[in-house]
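Every protein chain but one is kept in place in this view of the complex.
Showing chain A:
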Amino acid sequence: MLRFFGPFIAPIVGLGFVLALTVAFFMPREAAQVTAQHEFHREPMELHLASDGPFGRFDRQQLQRGFQVYKEVCSACHSLSLVAFHDLEQIGFTKAEVKAIANQWATEQPSINPDTGEPATRKNLASDKFPSPYANETAARAANNNALPPDLSLITKSREGHAAYVHSLLIGYQDQPAELLKKFPDAKTPPSLHYNPYFANLNIAMPPPLAADGQVTYADGTNATRDQMAQDVAAFLTWTAEPKLENRHRAGIAVVLFLLVTTILAYLAYRNIWADKKH
């Protein structure tokens, strides 16, 4: 049986697959449809953060500014469910500051009334995760024209383009280009949506969150231009998505240096052992 396999059976089986694919290959098909997304979607603008590169460290001042933008702008609609208030100590807030931030947070933490067991809310503690601005998904959709504002904890890791995408999206709002409407008359942005070339399908439900320069007043005196605010919040969300980035970079450099030395020694040992053998 195996004797016949090579010369006979294998080529017959092979011909079957090749024929099926040849037929498929020559089957006429519709040309790829050119859509408005194809032509008008833009890659994010370049963004350089202190955390980039193998030696990158977070710029804590910037993270604190970014947190301020999240607190005063984003948190009205977006949750940050994987981050706890006391995590803010990692970006330079003191214990007392964190306690105050938690205590004064606009949305309270869901709880129960200890006497009646009825649903209730209580003030946030430093150990709490950031509360969601909405009680549940239905409430979130009801308040946002049926769109669901995504949780922001991992947003820079869950989008193509990462922090640069967040930065570009926030300041990328514009009027729909006349050229687009001329070419794709059906692609007009619906009234409840907003045109943004950095968003995958060009029309995003979120209204422009950073409307004007000076929307927040930075505690450190930095001029709060729209671009600055977008950069700062992108940096902050890079931290929320990867809080251990600095540990990773530090450990990485140590490990690579160690392995470099070890590998060189291993190479020398190898050459030494083989010195008498031609191979």
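Details
In the analysis below, a residue touches a chain if its C-beta (ideal position, glycine included) is under 8 Å from a C-beta of that chain, and two chains touch if they have at least 3 such contacts; residues count from 1.
One rule holds for everything that comes next: contacts and distances are computed from a predicted model.
Only one chain is not pictured, and the protein name UniProt records for it, out of "Cytochrome b", "Nucleoside ABC transporter ATP-binding protein", "3-oxoacyl-[acyl-carrier-protein] synthase 2" or "NADH-quinone oxidoreductase subunit L", is "Cytochrome b".
Only one residue in the set A:Ala142, A:Ala211 or A:Leu259 touches the chain that does not appear here, and it is A:Leu259. Touching residues on chain A toward the chain that is not drawn are 2, 5-7, 10-11, 13-25, 27, 29, 31-32, 54, 82, 150, 153-154, 157-160, 162, 200, 241, 243-244, 247-249, 251-253, 255-256, 259-260, 262-263, 266-267, 269-270, 273-274, 277-279.
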